[in-house]
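One chain of protein is taken out of this complex; the other chains stay put.
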Amino acid sequence: MSTEPDVVNALSVQEIDAIEAQIAHLPDRESAAIEALQIVQRARGWVSDDSLHATAQLLGMADAALDSIATFYNLIYRQPVGRHIIMLCDSVSCFVMDGDSLRGRVTEALGVELGQTTADGRFTLLPIVCLGACDRAPVMLIDDQLFGAEQLTDLDAILARFE
Amino acid sequence: MPHIKVDGVDYEVAEGVNLLHACLSHGLDLPYFCWHEALGSVGACRQCAVLAYKDENDSRGRLTMACMTPATDGTRISITAAHAREFRASVIEWLMENHPHDCPVCEEGGECHLQDMTVMTGHTSRRYRGNKRTWENQYLGPFINHEMNRCITCYRCVRFYDDYAGGTDLQAFGSRGRMYFGRAADGVLESPFAGNLVEVCPTGVFTDKPFSANYTRKWDLKSAPSLCSGCSLGCNTFASERYGVLKRIHNRYHVDINRYFICDRGRFGMDYVNSENRIRQIGERVDAGLFRPLEASDALQRAAGMIGTGRTVGIGSPRASVEDNHALRTLVGANNFCAGLGNREAALMALAGQLYSAMPEGAIPTLHEVEQADAVLILGEDILHTAPRLALAIRQAIRNESFAMAGDAGVPLWQDAGVRGHAQHAHSPVLVASMLATGLDDIAAQTLNASPGVLASAGGQIAHELSADYAAVDDLPDTAAGFVEAAVTALAAARQPLIVTGISAGERGLLEAAANIVAGLRSEECQPRLLICGAESNSFGVSLADAELAMETALEAVSSGSADTLIVLQNDLFRRADATLVAEALRRATNVIVLDSLANPTAEAAHLVFPAATVVEATGTLVNYEYRAQRFYQVFIPAGDIQPGWRWLADIASVQGREDMGWRQVDDVVRDCERVPQWSGISDAAPPASYRTPTGEKVPREPHRYSGRTAMVADVTLHEPKTPVDEETPLAYSMEGVNVNPPGALLPYVWSPGWNSNQSVFKFQQRVGGSLKGGDPGMHLAPLDNANAASTRDYSSNGDRQPSSSDAGNEAGFSLLSVPTLFGSEELSANAAAIRERMPNPYLILNPDDAARLEVTAGQGVRYAEYSLQVHIDAAIATGTAAIPVGMPGAPPWLPEGPVTLERDLDFTPPPTIIARG
Partner (left out) sequence: MEIQTGQETKPLTQRIIDAGGLVNLATYEAAGGYAAARQAITEMTPAEVRDLVKEANLRGRGGAGFPTGVKWGFVPPPEKRSLGHVYLVCNADEMEPGTFKDRYLMEYDPHLLIEGMIIAARAIGADVAYVFLRGEYYEAYRQLTQAIADATRLGYLGERLFDTDFKLHLSIHRSGGRYICGEETALLNALEGKRAQPRTKPPFPPASGAWGRPTIVNNVETLCNVPGILRNGADWYQLLGSGEDAGTKLYGVSGRVNKPGLWELPIGTTIRELIEVHAGGMKSGYTLRGILPGGASTDFLTTEHLDLKMDYGTIQAAGSRMGTGTMILMDDSVCPVAMARNLQHFFAQESCGFCTPCREGLPWLEQLLADIDAGRGKPGDLELLDKNSAFIGAPGNTFCLHATGAIEPLASALKYFREDFEAHIEQGRCPYAPQHIDKQAVEA
């Protein structure tokens, strides 16, 4: 029992406020689970066991119940990730538009395969389903910025923007 | 009633059920996984597909999941159509892609629902060429093994554990083809019902850990219908043996009681039978703690001699069968017989009888009726620890509100996810009044924590507000007012309210208040019910006994020399009365004879000890909380000198030359019990030894595939031991006979062609979820109002506590209260190895102020008498009181009424926690 992290210490005031703001839109606290996990993740990059526990406490739910939810969703990371996330579309339009070769270029530039993080912790490279930009295929997302084929001709320049 | 057509045959089916339920009810073989009668339908596995036809002209049909489709009148389906069969085989083929073919080393092998369904669908060869997915398993505590690779993702585990049993630490993780069922991290599964996973999982993901450490295939187990000795509910079990070892306990379906589930104390606690503390030989004490073995004939001579001389007092037991108690009572005479309950307990049990007998028929609910209550008040009994299966039933009662809502919305009640999704958090009200927080607080509409006296007062006030017949309570603390109001509102609005109380708090005011509330509620529209929990498996049975002596009177008789011999039947007297009284009696007695199964301080003090059979080694009768007499059957003949208690006593009588106890079979004792009016009816609890199946056969304890009979003891002797002949019961010790719908009480195991797993239970039910085809086991006896019997007078010496608003101690010391503990308080199960791993360290609960006064903090030690207890701090407990898990090893077995002294134990070192992981 002594190892229980204190919710207020484990989550920042900003995180708690943001989660409470979400809860205000909903009929009960548990319903904010997915939003809450993402709020915590935006602040910390990923959701550690301790953060998960603190979040579960704040929402009034069991850790296992929250983890069950966390592990369902691919945008919630239960493992550490790099400073920047690259999401490479692997769905059908990008496939048709030779997304494979974009993937080759990206993995070569980063020196890691899909699902891995660069040694310097700068990038984590993940596959993602169709990003809804098929007219610009093949595409990828770096953090919250979308890049289409026309921009990705100069991959190095784009990667250089993300330290 | 609706009619449906299955493969051209017309069947009448129950109203409001789904097609799978309907088909199984008619004995049709339709495979399924995710559906479970108690858990409802979710449509996850898609195994139960049938071809459904739109109308008479439709010949093509359309695949439909039987479990998700109402069996409405005129429905026409085919189970055997090729398209449906092929689809079902495909479902198995999909499930088998990743299932490891580790059946030879899997505990489920031979009784695996997945194996059965695989064979039933005809899927035989593998076409999937990919790798199988693999997982790491988790440590889940001493009860359950985890082998995730075998999972077929039917979701039954989490649906039982979380949705049905209210657990929070087992979950489904991940998604797609990577679903994991387990805990967030390694650790003990917390739910007291976790053991049911063993039977709920259709394959070998969750298996019985103690069993697998000492494993035998189902087909090699010898089994008999048994009863749980863990509490007063009387859950039915299958107990199974091989090599003279009790291997495991499984749930035995009883339509009114436990249905499909039992608690972990019941499942894992019976292992006490194999305990090293067992008394297996006759012993004569030669010195303190030192016994020498004695030949039976010598021992019987000695015992007969002891009894022959002067007055003999016999103390029976609420954990011994009716037959054993009857034998002792007959041997010593009613005037010299004590039922074995402590004074307080006896008074409360007598009160229970008195209250019950004043109630109309039907007022004592079966557990299944508990599930139908639309409002529940729990008054002062922590049932999760004293009657665990009842807590599970109450968890189902809260769902009645959601069933009502679903009915209104046109959602079939078996549509589990639909009902839950629609009703969300809507619950029928449960109100919990208890000394401390309980395991049902999570479903409680309101809780009240106070001392038993205050709880009784709150109950009294509720009764007053429901009916002017009952006086108002004027000293009720303000803190209870809200609870009283909520309870009155909830109960008054209900049509089938239930009041639950019990004797564990030792507070008669609770029982009286509960009965008054029930009486106050009764009306044309309202059928209230009352449930009083006893403590032990036969508390109600012995409370019916015509016992002249109260415990303290009996002890007094011995101490005073008015009696010179004391016979104690399966009872550790230190759990029944003050230690000095007991010790004095044991010291002063010229002769002490003890018949028991496990070593205990009373047995240690005996001059002569006879090894008594446990529930699985004898045949006899127990009477549960609803006065239902139920028979348990000998599973195996124990090694050593062990005999049923009644037989030892009859043997002694016969050496004495008495003829009134010349019983040869248990049936003779049962028949003799009938002479005690209160026990009359127990013969009808089960068929007599003479019963034979319609084909003239016995019911076999061994299944038809029992193997190795000729070689089982080959390591010891080359001679095949002769199979014992059972003349005492309709059961056979061999595989000869038939187990096809015998009378329910005789059902030794479930097994049916093609259905090797426990799912074959449906083959034994009249319809799914209904009575057993052979009739439901047990026989209700009438409650007894013996309040005016002479004997009850002296119970009050110590037992009669008036309700008071505060039990708070004063400067003089602390008053002690008992907190029953699921794993530990019950005497027998506390000797099971796996249960021991789950026992907390002996502890004592204090209010923070008192802790400060004693200068202790949580985790440190406090000394009470010779006991050193670890401090727990809980603000819910009143100042001046301290609560102790009475009867747990290391904790006092009995608590005095008056104030006691507690002091900090500076030498206390917390014992190492047994469970090192998790």
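The first chain written gets the first letter, and so on, giving A and B; residue counts start at 1 in each chain.
Here, contacts are C-beta pairs under 8 Å (C-beta built on N, C-alpha and C of every residue); 3 or more make two chains touch, one makes a residue touch a chain.
Just so it is clear, the model here is predicted, and its values are computed rather than measured.
S.K.: Considering the whole complex, which of B:T153, B:N196, B:Q354 or B:N847 touches the chain not shown?
M.R.: Touching the chain that is not displayed is residue B:T153.
S.K.: Check the options B:C201, B:L331 or B:V411 and report the residue that touches the missing chain.
M.R.: B:V411
S.K.: From the list B:G174, B:G561, B:P677 or B:P721, which touches the chain that is not on show?
M.R.: B:G174
S.K.: Residue by residue, what part of chain B touches the chain that was omitted?
M.R.: 42-47, 49, 62-65, 68, 86-87, 90-91, 94-95, 97-98, 127-130, 152-153, 155, 172, 174-179, 405, 409-411, 415, 417-418, 421-424, 426
S.K.: What residue numbers in chain A mark contact with the hidden partner chain?
M.R.: Per the touch rule, chain A residues meeting the hidden chain are 25-28, 30-35, 37-38, 68-69, 72-76, 87, 90-93, 95-97, 100, 128-137, 141, 144-146.
Assume only the chains that are shown with their structure count from here on.
S.K.: Which bits of chain B are touching chain A when the two form their complex?
M.R.: 162, 168-175, 180, 183-185, 425
S.K.: Of all residues in chain A, which touch chain B in the complex?
M.R.: Where chain A meets chain B, its residues are 28, 49, 62-65, 67-68, 71-72.
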